[in-house]
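Note that this complex is displayed minus one protein chain, with the remaining chains in position.
For reference, chains read A and B in written order, and residue numbers begin at 1 within each chain.
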Amino acid sequence: MIQAVFTGLFGLAAIWFGVVVFRTASMVRSALALLFSMAAIGGMFLAMEAEFLGVLQLMMMATEMAIMAIFMVMYMMDPGGLGGMDMTHQKRASLVAGALGALGSLAVAVLAGWGPVEERVPAATAQVRGLGIEIMERSMLVFETAGVTILTAMIAATAIAIQRRR
Amino acid sequence: MITATLTILGPLAAVVLILLLRRGASALALLGTAAGLVGAGFALAGMANGARYAATLPGLPGLPLRLVVEPLTAVLSALVAVVGFLVVVYAVGYMKVEDGKVRSFAQVSFFLAAMQALVLAGDWVLLLAAWELIGVSSYLLIGFHLDRPAAASGAARAFLYTRSADLGLYAAIFVLVAGTGTSEIPATFDVGGPSATAAGLLLLLAAAGKSAQAPLHGWLQDAMAGPTPVSALLHSATLVAAGAILLIRAYPLLPPGVLLVVGLLGGLTALVTGLVALAQTDLKRLLAASTSSQYGFMLLALGAGGPFGALAHLVAHAAMKSALFLGAGFFQHARGSTAFDHLTGAGREHRRVFLGFVVAGLALPGVPPPGGVWAEDAVLAAAFGAEDAWAFVPLAILGTLLTGAYVARALRLLWRGEGRDTPVAGASWMGAGLAALAVLAATLGAALPPLARLLGAETEGLGLGAVFGLAATLAGLTVGWYVSPGRLLGPLRGLAESGFRIGGGFDGLVARPALATARVLSVFDDSIHAVVLGVGRLGFAAGRASRLADERGIDGLISALVDGVRRLGGRARELQSGLVHKELLLAVVGAALIFLLLATGL
Partner (left out) sequence: MATLTVALIVGAVLFGIGLYGALSQTNLVMIMMGVELMLGAAMVNLVAFWRFLHPEVYAGQMFVLIVMTVMALEMTVGFGIATGRFRAKGSVEMEEAGDLKG
């Protein structure tokens, strides 16, 4: 019961801040709103007793959003949002797409029978241990692939962003 | 019999060889006619010994073709063969300066073969066929000079006149064959009553056309546009004789009424054409009118009941007239034309030819001793002895008078005047033919009694007719020599010169209506032709329209297709905007579709 309440509260917060991301004109505020949304999602994780993931989420998102804020200020025309320009296009199509996506997912979520709910969950340390074993044993390949992919991405990003030698 | 048929086969072989080999035409023609002469002589000798030949050839069903050699036909065949041979001899010389030897000798030989077939014919079908063939030959021969319009129109005229008259022969044959059921000539004479009268009159029509009797005498004048040997052969001795021959052979058929008509027609013709001859200004035309006149005499004799007299006159006239024509041809080569204006004095410069001319010319009216007088005697005797002598005798006497007159006129015009010394090519050949015929003309008189015996006819001695005849002849000769035709004829001169055309003549009554009808029918034919062409053109137009519609239709379809595809491509191109957000939208739509497909389990 309490779990549901907290999950719900954190969820509402995430939604609220998600809306703010796109409603505000200021770029920094947008970035901060996204940060808070992500933080709320982390809170939801914690409320759903996935502690490792929740902490991980909070930590990663904090850093990422900060970086994003910097990039925003670098690349945006009007970072402060004081110009009053409408920075959107194909509004109707997007609205329709978004609404349809949300409704579809909602329908699935509410109407589908997900089966019996497990009440008991392992302790946090046991979870971490189990996750570690999962990574190392069954999902080793996935892990390795992820590692290689990260490396590739880093190199690619650097390569793109490097200034061309004259 | 085979030797007798040489008369036909000789000239026929000559025609074939001339047309095949195309060289040596004159030699081949001479050979052919010589062979014919041999055959005819043989046949005549056979007749004298009392033989009779006959041959039957396959013809129409029930009407076989027959050749008959009996005294009458043998005599005629010999006549044609002799005249034919001598004229061909003459033609060798005449044609030395002319072109077209192959054509001319081939046509003459063809004519001779056809004429012999006609003379020897024993049934009507063969006679009719030969009759038509000699008509065709006449057309070809008269129109020999292809570049002279006078020759072409003369030939056409001759053909039209004689062909129209031939309808009489067709109708007569029809009557006779239908009446007796056979086409054998002697057998058909048994038909009696009105059929005989009708047949007789129709035969007279055909004979009048062929022998240039009035009122069908106009064509002979215009036929003189042909070469002179042709005139000598065809239009004095043989082709025009065919009419008289027809009537002589059909004599047993003709009832007395028809005979009267025959005789009167003949006598009238003798008179009318004698006047015409007197008024002519061209030697050959004079001779042509004379021919019509002499054949009138023959018909007169026939009508008066003397078939032998007609035959005798025919034989004698053949020799005389051809000799005269040959002489005229000689003068034509010397002076270049046959008009009297050009021929003055021609007699003086070619005296030997003129001698022959004189002999034949005097023989014509009946001056003794040349043979013509005996023939004239026979005619006059028949006339005096006939039942209707009151009609026949005056006509005969007047005819004889006129004959003397125009002969004397011709002789005078040829003799008077200056002689020019012009050489003539081929004189020896021409002279030979002429001389032979002149001799024949002079001596035929001696042959008449044996001829009469052969044919079973009687000859009377010199009687009243002979005296009157001689008197008329001498009177005519004197008148013709001293008195000019203008004073003789008076007001009739113009009419006589133009040949006494009646009612617009043949042209107005027959030729022009026929041609007008032909023109109307031609217009009709053209309109049908136009309809047929129109249908064809319609078909073409339909084809063109279909092709057009096809092209436009299919083209239109194809261009529409192309346009549609292009437009579709344009629309599809809009998807490729290159803008990220649009592509994102597309990605979202695609993902939704895939999700749907997966969810519904496809």
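One rule holds for everything that comes next: a contact is a pair of C-beta atoms (placed from the backbone, for glycine too) under 8 Å apart; a residue touches a chain by one contact, two chains touch by 3 or more.
Just so we're clear, the structure is a prediction, and the values are computed from it rather than from any experiment.
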Exercise. Taking the full complex into account, what residues of subunit A touch the chain not shown?
Worked result: 3-4, 7-8, 11-12, 14-15, 18-19, 21-22, 27, 30-31, 34, 37-38, 41, 44-45, 48-50, 52-53, 56-57, 60, 64, 67-68, 71-72, 74-77, 87-91, 93-95, 97-99, 101-103, 105-106, 109-110, 114-115, 117-118, 120-122, 127, 130-131, 133-135, 138-139, 142, 146, 149-150, 153-154, 156-161, 163
For this session: In the full complex, which bits of subunit B touch the chain not displayed? Write them out.
Result: 573, 575-581, 584-585, 588
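As a convention for this text, only the chains that are shown with their structure count from here on.
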For this session: Would you tell me which residues of subunit B are touching subunit A in their complex?
Result: 581-582, 585, 588-589, 592
Problem set entry | Touch list for subunit A against partner subunit B, complex | 89-90, 93-94, 97, 100-101, 104
